[in-house]
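Missing here is one protein chain; the remaining ones are kept as they sit in the complex.
Take a look at chain A:
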Amino acid sequence: MPSPVPARDPGLQPERTRLAWRRTTLSCTVAAVLAAKQAVHRGSSPLGILALTLSGLVWLGFLAVAHRRIQALSGAGRPRVLGVRAAVATAACTVALACFAVAMLF
């Protein structure tokens, strides 16, 4: 007898991948908060404000990529494979945060 419930992956792969995106978003938030703290610590110089704005933008960019991917994984049926652009964007956000850190060291 065919089951009336829609087919579900018994290994919960899409759910696990979704949670991995959430964990990564959380890590990104921690790094962005540290970046913001660093910028605030330097006082309200133009450079500090610029750094604060840019790290906020990077965080929002990461959030957008993660949100789109989580949406794609939440739908029914076979989930799409992660796009190369999303992967490059994710890594670019990380590299951008590291660049701010280097800029704020000096």
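Assume a residue touches a chain if its C-beta (ideal position, glycine included) is under 8 Å from a C-beta of that chain, and two chains touch if they have at least 3 such contacts; residues count from 1.
As a convention for this text, contacts and distances are computed from a predicted model.
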Omitted chain (choose from "Ubiquinone biosynthesis protein UbiV", "Sarcosine oxidase subunit delta", "ABC-2 type transport system permease protein" or "Membrane protein") - UniProt protein name: "Membrane protein"
Chain A residues that touch the omitted chain in the full complex: 9, 11, 13-14, 16-17, 20-21, 23-24, 27-28, 30-31, 34-35, 37-38, 41, 78-79, 81-85, 87-88, 90-91, 94-95, 97-98, 101-102, 104-106
